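Removed: one protein chain of the complex. Kept in place: all other protein chains.
Letters are used for the chains, namely A and B, taken in the order the chains are written, and counting of residues starts over at 1 for each.
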Amino acid sequence: MSKDFEQQLREALRPVDPEEGFELRVMARIARERSRARTKVTRWVSVALAASVVFAAFLGAHQWQLRREQEGLEARKQLIEALRLTGEKLDIAYQAVNREAPEPADDGSGA
Amino acid sequence: MNTLLKQSILALCGMLSLCAGALAADGQLKLPEFGGLSDKASEVVTITLDPALLGLAARFLDPAKPEDAAVREAIAGIKGIYVRKYVFDTDFVYPQADVESVRKQLSAPGWQRLVEVRSRKEQQKVDIYLLVEQERANGLAIIASQPREFTIVNIVGSIDMKKLHELEGQFGIPKLELEQKK
Partner (left out) sequence: MKASDTWSADELLTRARGGESSAFATLVRRYQRTVYSIALRMLSDRHRAEDLAQEVFLQLYRAIDSIDSETHLAFWLRKVAVNRAIDRMRQESRHDSEPLTDAVAVADESTEEDPLLHRRMAELVAQLPPAARAVVVLRYQEDLDPVDIASTLDMSINTVKSHLKRSLTLLRARVQGTTIVEDIR
């Protein structure tokens, strides 16, 4: 490989365009969604008004919930990182054991 | 012979991991503060997940996602996970005596060294210990050191090494294989 491997990888993965008319298809899909949404809006306005009163009362609890959620997600991230590091070190040990192991004999002796 | 040894180690860990029962002793190590090392290190990882935080983390694992479900299974009997990792730009900046002080704790009754790796070329040492009490595994300790980094992992509680091994390939946990085209 004459070129740097990473440069080759960049060239292999260079961005490509979707098929012609992609923008029109996206806008058509949005138009369909807006049409569906309009019929729902009127139905839900009165429900939303009533809900907003109740929502204000629960706002404090919600903020606590958000904080808890952030803590939980951070704890999850730390857990994954801890397991990743554990696996990385275990992998070194497994590889070392595998490197030292001679190929098992084919005579079925099991040694 | 060593392949058999590896299989035996896995079988032993699997057998010992089967039940969490009453703890005869805490598998938690006393980790040094490593004061002042953070300023010298190019990378620091400090993870302290006590039972409360582990429980919280577990609640945010999505049982519908296979990889999250696998993690939940792997940590089912675990009561705490403690990690300290420091990476430096020059050799032996860290006080090896501090790392050795952790190794010394592992000569206490109950701790058994499972694997010892010494690589002269990379000057790498990796030691894996299990705390075994009344035929139950109550803790795992890994101490890995190289001239420019050291990592200490201490897991308290019943760990299923087989399930941990099964996490390979997810979340960046090693052993990457290209999947076969069907």
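Throughout what follows, contacts are C-beta pairs under 8 Å (C-beta built on N, C-alpha and C of every residue); 3 or more make two chains touch, one makes a residue touch a chain.
Please read these numbers as outputs of a predicted model, since none were measured by experiment.
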{"item": "Touching the absent chain when the full complex is considered, from A:L9, A:A51 or A:L66", "value": "A:L9"}
{"item": "Absent-chain interface as seen on chain A, which is shown", "value": "1-3, 5-6, 8-19, 22-23, 25-27, 29-30, 33, 77, 80-81, 84-85, 88"}
{"item": "Absent-chain interface as seen on chain B, which is shown", "value": "43, 45, 65-66, 169-172, 174, 176, 178-182"}
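As a working rule, only the chains that are shown with their structure count from here on.
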{"item": "Chain A and chain B: spacing of chain centres that average the CA atoms, whole Å", "value": "25"}
{"item": "Interfacial residue positions of chain B with respect to chain A in the complex", "value": "1-6, 9, 45, 47, 49, 53-54, 56-61, 71, 74-75, 81, 83, 85, 115, 117, 119, 124, 126, 128, 140, 142, 144, 151, 153, 155, 161, 164-165, 167-168, 171-175"}
{"item": "Interfacial residue positions of chain A with respect to chain B in the complex", "value": "69, 71-73, 75-76, 78-94, 96-98, 100-102, 104, 110-111"}
